[in-house]
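Here you go, one structure.
With one protein chain withheld, the remaining protein chains of the complex are depicted in position.
Showing chain A:
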Amino acid sequence: MSDAKLLTPKTSIHTQSPRTKRRNAAETRFKVFGMIAISIGLLMLVALMGTILSKGIGAFQQSFITMEVELLEAKLDKKGNRNLSDIKKVTTFGYTPLIKNAFAKAVKDQGIETDLKTKDMAKMLSKSAAAQLRNVVIDNPQKIGQTIKFRFLANSRIDGYLKGRVSRESIANDKNVSVAQLDFADQLLKAGVLKKTFNIDFIIGADASDQRPEAAGIGVAMMGSLFMMLVVLGLSLPIGVAASIYLEEFAPKNWITDVIEVNISNLAAVPSIVFGILGLAVFINYMHLPQSAPLVGGLVLTLMTLPTIIISTRASLKSVPPSIRDAALGVGASKMQSVFHHVLPLAAPGILTGTIIGLGQALGETAPLLLIGMIGFIASNMPTTIGEGLLSPNSAMPAQIYEWAKRADPAFYERAWGGIIILLVFLVSMNTLAVILRRRFERRW
């Protein structure tokens, strides 16, 4: 033994041997590659977020023209008895003169010098301006005869001018707006009549027709998505969890369960549009459920989400150590008691995470909605009851975004980006919730 000691050359641990050097170099190279990969990923993320935010943030602001409007009794209620059915007979055309008068008054009050005709001034407002005013009057007939302060939506060209999307050069061929109108807009801006402010209606409002991008909001589509998610959660969580528990804990392991298992994995990989066509064939053509209804959308998305939930639930059931099951069985618990008292609570964080991720996927899904008629539909009213929310035609957030992106007017394009921001906020909050729940319920064993 002492001979062997003499034969090995004495090395110092203060100098690195060539082997150690090579090993360390390889490790350093690997670390650098890893950091490069992560930096590229982060850069992409920042670029993506930056683009979305810069393009979409404008949708949350809108230009408004605030003026004093005299609600002339002679125009709105000729009989003077405030009879609602008579007031309703006055169409939006009856309100246009009031708006022109309001402009004339504003010009006089603010001392603005302009050659623009009041007719052209009124055209700077949204096409829904008269209707907005009419709705207010119908809701408050007692205001007829008074002068009220009213905030009109400016049309999308004026709004675009304030947001930098529209300039004097770019409108050369645009017959919807003139240079004179832009000049007047500058004067109104200076006088404080025209203002760009936060627009809650984009978040809570309904979609609008092609002619009125400034009035379009995503709120009703959001309700559509919400009702779909309720259906998805209510169906896929219990069905998915029950199926997984049965397959994982109770089902005998034979070729039938093997086939089922393979098929569930395959289902998870099926393109979502296939589920859409299945939904069209089964739920609409065969079962005659209403078209464009969130209930049908929810059913289709449930089919799509189930495999995800089953797979993640089974994975989290598998990760519970078998010794826990043995322990429960060993004190005389039944299979079901061992599963529900011990295994399921330990698997719960994983199940929750899987479910929320599945819901997130479903929330962002567009293709299957295409086939069941939830795209291109303009729902103008908020559902008032749960039944209505489930059954009356509606759209969904991603479908609404797709619809806006398709339209020609750049004002809609901006709204599409704004919609994406809202969708992302939902997804990020759901994922955050998943992380929080996992942290909270996670236990060591």
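Before moving on, here are some points about what is shown:
Following the convention adopted for this analysis, a residue touches a chain if its C-beta (ideal position, glycine included) is under 8 Å from a C-beta of that chain, and two chains touch if they have at least 3 such contacts; residues count from 1.
Operating definition for what follows: contacts and distances are computed from a predicted model.
Taken from the listed names "Electron transfer flavoprotein subunit beta", "Carbon-monoxide dehydrogenase small subunit", "Iron-sulfur cluster assembly scaffold protein IscU" or "Phosphate ABC transporter ATP-binding protein, PhoT family", the protein name that UniProt assigns to the chain not shown is "Phosphate ABC transporter ATP-binding protein, PhoT family".
Considering A:Val90, A:Ile112 or A:Ile324, the position touching the chain not shown turns out to be A:Ile324 (whole complex).
In the complete complex, the hidden chain is touched by one of A:Leu346, A:Ala362, A:Ile401 or A:Ile420, namely A:Leu346.
The chain not shown here is touched by just one of A:Ser334, A:Ser380 or A:Thr432, and that residue is A:Ser334. On the side of chain A, touch with the chain left out of the figure occurs at residues 253, 321-335, 337, 341-342, 346, 443-445.
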